[in-house]
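One structure is given below, represented as structure tokens, and several questions about it will come after.
Of the protein chains in this complex, one is absent; all others appear in place.
First chain written, first letter: the chains are A, B and C, and each begins at residue 1.
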């Protein structure tokens, strides 16, 4: 019986277990057996594995995180590790490898496929939803749901105290998490990394909202910058390469101080951080993760390697792995128009 | 300032308030004002309305149900009511009407548009997700989420007592709710209205699951039928028109009894019923409802009447109203294949 | 090292796993080891056990149900089973047995302690909160929380449709679940098993509430009776012993029909049933279950057998097992006064 190895790499997110389960269920149906590779590519280097049968994964769909563990280990950083991965692929008697992860994990998978003809199939995941070549990746819906729940608490306390609340959420390059959190939480303004914050507009929007209801909520992506950052957020010093060095404080805190200073209204901030990464996956993520997991097993069955299983519209399609990596998917005009209406 | 009337009709579902909010936010942005028509088409007949400004709807996105109320009133059942609707449309000085609802509500909207040239725009909603011409409608994700939460409780108690649990969920014509609940809840079998239940397969699947783990979960759509219904579920008598009269008991209960009788395993059932209809809308439904609400206002702005705002892939598109009604969207082959793998 | 057996019997409820965990953690601290007896007293008869070390139970506090399984098996129903329990107690080399359960399970424990001097300690649990000699038992807070969540959905849909909603919850003898659900869910009326429902008062309260807000919620305990039951609820026939035979339909459904008939207002009902029994335990139940589990291990350590660990005020105390069983704790005057204010 042909054997499939499954690994999860990079930052964890809810839905990884559902995807693992999807691969295993479909693989067994198609006559393969599965083993789990522990802690991402590190497990391929160290030959660290676990048994993965249908009965082992039946109920993991309910759990956040990944039962396989994860790491950011990249075998291509050390020549010898590439060899170890290739050797272990053989000594584990693997027919194919299903790599579940984000840009980095799939980038490694791409190289093993392209340079070493390894039978690799990818399953994309991101919390930030910024992977190109797929409409949505699992993990995102749950992460924003967690933020939406936290935002509700901030609204309750903010309205009671007649305060402005600034809520910093994840999203290093793309503002999807901030945007969806802001829409779903009736936020009054949202700051995305795609566009420098205009301090005048920010202050105007906060004042308008506050004058109407003695409360305002501002959702801020962790990587947001402001026009005249230095002057406004005091986060200034510039290093020898001309790059601005961000101060230790998070941008949510700095924006909260900026608002308080420029409006005179008591302002508080909160940072969701790692609390956004876990907990029960939502329905959407369970279904999507199950579907892409199943699709990955189908690609293995069909010998269609070097591809990943991506959601396009309402279909799961096979997309070349290298299309996934490279370019980021940013908040586009369609959504900017919606922002103009809502915020 | 041109005025838009908004009504919600048919069975309520979470997301209606988010859709209303989306229409109002966009309409005000475009220079319209809005009023709410109470209790669906009934409010158009009785000229029952409420004020709907941005500040009235700012925070309703968090709430299930509809602040406008709803009813199943169909003005076309009484000639005089059609006239009343047309008269009130004028006397309320409406420029256009946004009708949010399912097949029936949108069917009425279609007739007013086609036969009376009323400026009507539709926003589709269903709990069952069986509306043609749209990939997903809001309400569905929340309804299945509610079922998924309830299923978790059934799993906990069923596993503790070594029982088979049968869980009956909504879905009169299409099995989407049952199917998604079953996938997301690691169910062992699922019975859809699209296909008569094979009693032998059902018993085999339940026995297999139970022998492995002393527990099995079966999700059942409320409208399921079984091969040899009469003989197996004892739900037989036939009326004078040759239609089978379903016994008073729900199909979940009858299938539970059938399983217990044919396996000897203690079996319990639960019916989610109206508990599936409410509660906080999920992220998915808040975003989708907001988007289709905004789109409806755009259609009014553009004078593009007789259309509804539908999710197609990842886009919100304008679809002729009459395409929405008529044919139902049933569980198709793509999903049957997934079922073969998972159940 | 002395060995403690742990069993869970009777209907399952959230918190059982937390209690098991509490016993194991404290027992190991005190120098004992633990084993799990499977499926209540049945496991003592059949000598069916599992390993229970600290690492096995570390994270079960998050899970509803019981990892040990449960049953309603009573060894005293068959002479030979009593002997088997006694024999297995010896052959398993048990020093003491911790029995976690309700009236029946603790009743069996009492007899083994009284008649056979078995080293038995009890931990009370009920979903209904009707155990005498303890203020609250774990399971109750979670069960009512589940009902409270479901009630919110009923309110959303009921208000939207301008309906009366009748919600049937658990509680065979005592109305605690119904009462707490009704208070926490802003119910308009509540029917408890402690007192026959006055049909006139019921109708008056429903009409009053409905006239104010076009909606009413009535919470009903599963075992409620009405004055003139037969006449009003049509649930009449009397058997040869003079006992009224309740019709198959649940009392929630019958009361809903009664309200609809007597008010002319559209009325719907829902039954929570087994959905009330599971899911994540609440904070309150996790803390309480952990505390009584620890206390049970302390009683074993101190050789204080024939007792159970009960919450009295804010303290966990040792109460003679036989006090737990016998008399039920019913809704008392203090709460009736609160009902008069709220409903």
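Everything below uses one rule, namely that a contact is a pair of C-beta atoms (placed from the backbone, for glycine too) under 8 Å apart; a residue touches a chain by one contact, two chains touch by 3 or more.
These numbers were taken from a predicted model, which means no experiment stands behind them.
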item	value
In the full complex, displayed partners of the excluded chain	A, C
Selected from A:65, A:124 or A:306 as touching the chain missing from the view	A:65
Option from A:273, A:313 or A:326 whose C-beta touches the chain left out	A:273
Contacting the left-out chain in the complete assembly, out of A:12, A:194 or A:298	A:12
Interface residues of subunit A (partner: the chain not displayed)	8, 11-12, 14, 16, 39, 63-66, 69-71, 146, 149-150, 152-162, 165, 214, 268-279
Subunit C residues touching the omitted chain (full complex)	25-26, 29, 55, 58-59, 61-62, 135-136, 141, 144-145, 148, 152, 155, 180, 183-186, 212-213, 282-284, 286-287, 290-291, 294, 312-315, 334, 338, 340-342
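We take it that only the chains that are shown with their structure count from here on.
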item	value
Dominant interface by contact count, named by its two chains	B-C
Centroid distance [mean C-alpha coordinates] between subunit C and subunit B, Å	34
Separation of subunit A from subunit B, taking each centre as the mean of its C-alpha atoms, in whole Å	30
Numbers and ranges of subunit C residues touching at least 2 other chains	none
